[in-house]
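Of the protein chains in this complex, one is absent; all others appear in place.
Right, subunit A next:
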């Protein structure tokens, strides 16, 4: 994939805070128009990575390219929108004043502000002080701020924390809209179920290292977690088909992902059963498995997984 088609390209990025290795050999190639979830435990290095991409932190090692620009010390990328985690805007200013302030700093017009206020449904509250805004309204205001200058890359840090499902859904609709316009979006979040249904790829960080990166299907495929096959009347089948007994556990069939095609073939051809349900490991399971594995490696003094489960691919 051409470098110009990449919104973010990181190569061997590392950063040390005193005793803490915050980022270690991070590689990432995120194409334009893709949405990515940045996952990890608290202190995994997610915020540090976002600061590196924003040009607010110069890494100790590695190369950072954002929207085709090489970020060197102190250089900030242009055309990037950002919504920090848990932001509280100036209480004594109105929603419209806040957007106009940030618009002025980005050289955007009042017209653009009016357009966004309308688009984000804040028209009725635009002249109210922000201290009277609900959490959802503040997040909508923050999101509008982030896309003031029609960014080509958008970074959202925990944008849906504390939001009701309707407000979360509204934000993800906007993300989908931006994606269609060619904007790459990186969302730092802990809401794994929401991410799986809304975004394209995920990167899992653990103690500054990339544990996995890929589309959700690729992550599932690469995961050592087993596939579960559930079907009615399994007990009867086990009696007549001893082959299945090797996979039977807790009322369902469990197999490695590599064994899944053969097992499915057996069920359909030999058993004439087509009514089974296939459960691939979900993002939440993969995440918890990776975190547990990392914890285990740490306790055993084995070090962590040094290579991500999947290398960045040309999605």
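Keep in mind that, in the parts below, contacts are C-beta pairs under 8 Å (C-beta built on N, C-alpha and C of every residue); 3 or more make two chains touch, one makes a residue touch a chain; residues count from 1.
We take it that contacts and distances are computed from a predicted model.
Chemist: Which one, "ABC copper transporter permease NosY", "NADH-quinone oxidoreductase subunit", "Two-component system, repressor protein LuxO" or "High-affinity branched-chain amino acid transport ATP-binding protein", is the UniProt name for the chain you do not see?
Modeler: So, among "ABC copper transporter permease NosY", "NADH-quinone oxidoreductase subunit", "Two-component system, repressor protein LuxO" or "High-affinity branched-chain amino acid transport ATP-binding protein", the name matching the hidden chain's UniProt entry is "ABC copper transporter permease NosY".
Chemist: Check each of A:102, A:120, A:213 or A:247 against the chain that is not shown and name the one that touches it.
Modeler: A:102
Chemist: Looking at the full complex, which residue from A:70, A:88, A:127 or A:296 touches the chain that isn't shown here?
Modeler: Checking each option in A:70, A:88, A:127 or A:296, the one touching the absent chain turns out to be A:88.
Chemist: On subunit A, what residues meet the omitted chain?
Modeler: Considering the whole complex, subunit A reaches the absent chain at 17, 51, 54, 56-57, 76, 78, 80, 82-90, 92-93, 97, 101-102, 104-107, 129, 145.
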